[in-house]
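For chain A:
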Amino acid sequence: MAKELLKGNVAIAEAAIRAGCEAYFGYPITPQTELLEHMSKRMPELGRTFLQAESEVAAVNMVYGAASAGVRVMTSSSSPGISLMQEGLSYIAGSEVPAVFVDVMRGGPGLGNIQPSQSDYNQVTKTAGHGDYHPIVLAPSTIQEAIDLMVLSFDLADKYRTIVFMVLDGAIGQMMEPAELPPMRELPTERPSWALTGKGNRDKNIVTSIRLGAQPLADFNDILQEKLAVIEKNELRYDELYTDDAELVIVAYGTAARVAHTAVKRLREENIPVGLFRPISLWPFPYQRLGELADRVPTFLSVEMNAGQMIHDVREAVGRDVELDFFGRPGGIIPLPEEVEDKVRAMWRQQELAAQIN
Partner candidate 1 sequence: MAKGRVVIDVERCKGCELCIQACPQDVLTLSDEFNSKGYRPVFLMEHENECTGCALCAVACPDACITVYREIPQKKARPAPSAAAAD
Partner candidate 2 sequence: MATLAFQQSEDKVLKPIEKLVYERPHALDETHTHYCPGCTHGIAHRLVAEVLDELGVQEKAILVAPVGCSVLAYNYFDVDGAEAAHGRAPAMATGLKRVNPDSVVFTYQGDGDLASIGIAEVIHAAVRGEKITVIFINNAIYGMTGGQMAPTTIEGQVTTSSPLGRDVAATGFPMHIAELLSGLPGTVYSVRRSLHDTRHIIQAKKAIKIAFEAQLQGLGFSIVELLSSCPTNWGMTPTDALDWVRDSMVPQYPLGDYKVVDELKRKRGRK
């Protein structure tokens, strides 16, 4: 299939459809509404389920219902809407049914604004609801990557019977880039053995997150942790640019990584040995690889479109013995490459100075 010029939100919706999404439930919220609108047009055309719910609370519980029936199901929202979905997320996690969420993040807290932001890092990676679990969280930085990760999200959700989040910001949702959509997949003809379809001739199936005894709940949590450990091992994704000889590494994802990418290229023209480490899976977070880099690289910079959320994971990864600084713009402002360049130049001067003194 040839490349087309595609808008992020629309590309994601169409990729989900081609990945076999059979049901979509959502609620309008900027800046992801085009995704819902595309679904409203395409899903009925294909004889699949689209429903605009009365709230994000209802939408996530409709997702829970359809997920319990064993179909590929998704919703999409933006930060305040994801906050409302926390209840359902926790129940879905506790029931181990697969479901896919897209969060086109905007600035917060509160109603905040509708501008591009990475304000949900903590809310999606640090359990996304009460209880001991993490969803898989994937963060694309181009529209092609958003398409590819959307397809992967459904596969991972099914594989691990887990929640998969794809997080992006309003910029990727709203921008257009040439990208190639995947071919349309055949829908499965059978539901998984655990799905609620009416018991027919088999024993009844139950989908529930309640385990009243302390020990049964502890046992379930142990199983859940084992599954998370497998995911942590198998589903790490990241990208690197000029890290081989870098003496200063920027860590950034999504649109912030694009900005950092521009800055890194320009700084390399000034012979500043800077590199870019881009986590693609925010959970599991690539602690180990960053730790390996920290064995050699003395200075790191976390660039985020918030006041500093991922930086805590970066710190955990690189340890206490290396420099770690932060540059970010909260409130829905996309940082400029020039700002990142200024920050890196200042850090590099410090680093060189320190090297001379030592």
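Quick note on the criterion: a contact is a pair of C-beta atoms (placed from the backbone, for glycine too) under 8 Å apart; a residue touches a chain by one contact, two chains touch by 3 or more; residues count from 1.
Selection criteria: all candidates are chains of the complex that A comes from, given by their letters.
This one's a predicted model, so the numbers in the text were calculated from it and none came from an experiment.
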Selected neighbour of chain A [touch, this complex] from 1 or 2: 2
Residue numbers on chain A that touch candidate 2, as the complex places them: 22-23, 25, 49, 51, 53-55, 57-59, 61-69, 71, 73, 87-88, 91, 95, 196-201, 204-210
